[in-house]
Each structure stands twice: as C-alpha cells, then as structure tokens.
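This report concerns only the one structure given below.
Yeah, one chain of the complex is gone here, protein chain that is, but the others are all in their spots.
The block that comes next holds chain A.
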Amino acid sequence: MAASSRRNPPPLPGAENQDPLSEMAGEDSDEGEDIFVGNSNPVAEAFQPDTANGEEPADLFSEAETSTAVNSSITTSKSNGVHSDNENDLFAEVSVELSMENPSTTAKSSGAEFTPSLTLSATQPESMEQLEEEKDEDSFDMEVAVTNPEKIGDGMNAYMAYKVSTRTTLPMFRNRTFSVWRRFSDFLGLYEKLSVKHSLNGCIIPPPPEKSVVGMTKVKVGKDDSSSADFVERRRAALERYLQRVVCHPSLLQDPDVREFLERDELPRAVGTHTLSGAGFLKMINRASDAVSKMTIKISDSDAWFDNKLQEVESEELQLRKLHAVVDSLVNHRKELCGNTAVFAKSMAMLGNSEDNTALSRALSQLAEVEDKMETLHQEQAASDFFILAELLADYIRLLGAVRGCFEQRMKTWQRWQEAQSTLQKKREVEAKLLWANKPDKLQQAKEEITEWEGKVTQYERDFDRISVTVRKEFLRFEKQKSKDFKSQIVKYLESLLQSQQRHVKFWEAFLPEAKAIA
C-alpha cells in the first residue's frame, strides 16, 4: 500500500503510518477516525453552552442521550433521538474496544484522542503515536442534527427550511455549538460540490435523499394531513442521516464546503440541482458502468479483489431492493391493522354502551380502550418498521450505488492510463519513423511529446494506484460502517419492538381483573 498516496490525512500533524502492526490492520485504521465523530457521551459532560445558540443545541443533544425509545410520533420534528442514539450505541461498543484514556479530556472520554494509527487491539499503549497525541489537546468530536422543519413562504414558491445544528470540539470551527437554516436544495448543492471534488479520488460520497415532486407539492399547497407530515419527517430524518454520514467521513469533513454548509449563516442558492436527484444519479452510474463493463482489465490479484467486490456490491444491491419491498408491504399491513383495530375498538365501545349488565358493560368499554391503546402501539410499530428498517435499506441501496460509482471512477482512471500508454506508444512509433526518415526538427518535437506523455503515463499510473488504494480503503471503511449501522439500527428496532411488547403485556395484565369482575 503506497503510504504516500493517502488522501485522507488527519487534521493533526505528524502521525505517519509507519507501524507494521497497523499496516496489517491498515484497512481498519479508520477505526480511530470513526470513534470521535458523534460520540456524545463525553461531549455531554464537556459541553458548555457558550454561544447564542447554546440553549437549543444543548436540548437537542441531551435529549438524544436520554431518549431510550424511538420517538414514535410521526408528526413531531424532534426525532433525532433516533439517530443520535444510534451513535451512542455505535460508539459505546467502540469505546469498549479501546482501552486508552486521555487524561486531558473528560473523565468519560472513550479514548477521545485522534490518531490515524489506532488499531482494534489495545496493545499499543506505549506507541510513539499515542505519546504525540497526549500532547495534543484536540479531540475529534462532532455531532450534527437536522430539526425544526418550517415552511417558509406560500404557494408554489414555498419551501421547507431545516435547522442544522452542530456540536463539536474541533478547532476548525468558530464555535462549539451553532445552528444554521438550510433548505433541501442546499443539501443537494453540498453533494454536488463534494462530488465534483472528491469522487475523482475514489471517495464514497454519501448520496443525498431523493427529490419528490409529489411530496413537496403537497406541502407547498398546504395540505395539512398526516401524509404531508410524514413526508416532512421522512425527509428531515433522511437529511440528518445524510449529514451524519458526511461528517463521519474523515476527508469530507476536512472540505471547506462542508464547514461552510454547517457554519455560514447565509448560503448562496445552489443552482442546477433540479437535475440532481437520486434517480438521476443512479441512472448516471448505471450508464457509466454499462460502458465500462465492456472493458477488460489486466487480471492481477488486486484487480480480482475489485472485481469480486463489485460483484458483491451489485448482488447486495439487488437483495436490499427485495428486502425493501418486503418491508414496505409489512409497513402497509401494519397500518391496515391500525385501522382495523381502531374500528373494532369503536364497535366494542358501542356494544358496551348497549349492554345492560353494568359489569359487562364496563368490561366491554375497557376492552375498547385496550384496543385503542393497541392501535397506538401498532402505529408506533409501523413507524418503527418504516423509519428504522425501511429507511436503512433505502439508504444503503443508494449508498451501494455510490460505491459502484467509486469503482467506476477507478476504472475510468485505469482507462485514462491505458489510453496514455497507447498514445505514448504511438508517439514512440512516430519518433522511430522520424529517426529513420531523418527529420531533425520534427524529431525534437517528437521527443518533447514523448517526454510529455511519459510524464503523463507515470502520473496516470500513480493516479490509478492511488485511487485503487483509496477505493479499497473506502470500501472496507464502508463495509465496516455498514455492519455497524445495520447492527445498531436492528438493535434499536429490537428495543422498540421489546418496549412495545412489554406495553402489550401491561395492557393485558390490567384488563384481566376487569374481565374477571364481570358477574
């Protein structure tokens, strides 16, 4: 692995990756970078609300830590507990793996020091890198939330504004907590800027949520029903996850555009984003991959690796699509159950009212109430199914598309190198012919061109090597992140499932004496 070609340098000086142990686990070295993003526990204690925006972000994030269940109300906007909890779980495990403690940060710090050479095994407490870190006061700490969707304006020119709040201890930001207001096109604009800059390096750039003309029109027109509220909440949550993934990525976080997005009060309107939609993006990728798949590439070990991984990605995308469809139908059935339960509850209430016998009448009314409560539970569970599982799958379907794009970039780079090589070859042939024909002035030009193209070939080969390294690293980082993501989301799903079930148990326990009391 060409160490010099690393494109994702950490913000701290010095720590070149020389350690052979971490070389071996090189793919996992990003472990270190991941820990410090969004680790809310230590920040909670270190957190001093010292900005004008201090109050709200504090509430935002402390709420995230204390909430234990999925915020089930589809209509409220403060559901970032869902995702911040995700990060709690995420990093709670990670902090267990590392046993390093830095006395300069807070007591509960889970090794909150950044080092690129950090490995999974905590067997290097005496490494040079760690000594360097301890001198550094910096901790790589970052948490973002997207909340408070607000409709600005009226009619077809209206739009939703979202509050983007950041809490961080990174020195590159002016404050520790701050918020700005952004609209959907701003997020798309950010993606576009990052794409332009980083996709050529083989970075996996998290794709933004999709545009929806139907959804937005409803909101603009002012349709005040639950489907509009659902749509807004879904979008808010998706935007939050999108941002969280962006700041999670070590090199993207360094990008000044990201900083500007998070910090700057007024952003210039992003233009041209009407063409940039999730579907359009995927179409682009598919077209590119169709063209590229026709090329043959030299078969070496590492290329076989890339081929394999690409195949895996493609089949996984298909699987996730199938799963998504199945989960969708599950969500719909649950909603149906909600409706049926509510109607049943009403009919039982009527039956109870008509009943002469007092105890029976009361029991039937209680039954109706129990069923009503069940309906709420079913609705919450449907939301949980949807917001946790379905959206997770949808996110990863899009992300896998981005991964494929990444692989395509590499292929393009290879192609460019190959083309340069063949151009160089042609130039050499020209030189040979000129030598033979003995035309000295043209020969000079030919020699110059050869030198130029030799330089290009070398550069493109280096580019290709570099992008191969990056793609490989990015892919492994992605895989690791994906496993963590899936695991933590499923844990969250199970928690909500369990909680819901426990409430079911309580309802039945409460009803039993009522039933027995009938005489």
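Points to keep in mind about this one:
Note that in this section contacts are C-beta pairs under 8 Å (C-beta built on N, C-alpha and C of every residue); 3 or more make two chains touch, one makes a residue touch a chain; residues count from 1.
Throughout what follows, contacts and distances are computed from a predicted model.
Between the names "P4-ATPase flippase complex beta subunit TMEM30A", "PX domain-containing protein", "Alpha-endosulfine" or "Isocitrate dehydrogenase [NAD] subunit, mitochondrial", the one given in UniProt for the chain missing from this structure view is "PX domain-containing protein".
Across A:Asn157, A:Ser354 or A:Asn438, the residue that sits in touch with the chain not pictured is A:Ser354. Within the complete assembly, A:Ala515 is the residue of A:Ala158, A:Val430, A:Ile450 or A:Ala515 that touches the hidden chain. What chain A contributes to its contact with the hidden chain is residues 25, 27-28, 93, 96, 120, 312, 316, 319, 322-323, 326-327, 329-330, 333-334, 336-337, 340-341, 343-344, 346-348, 350-351, 354-357, 360, 363-364, 367, 476, 479-480, 482-483, 486-487, 490-491, 494-495, 497-498, 501-502, 504-505, 508-509, 511-512, 515-516, 518-519.
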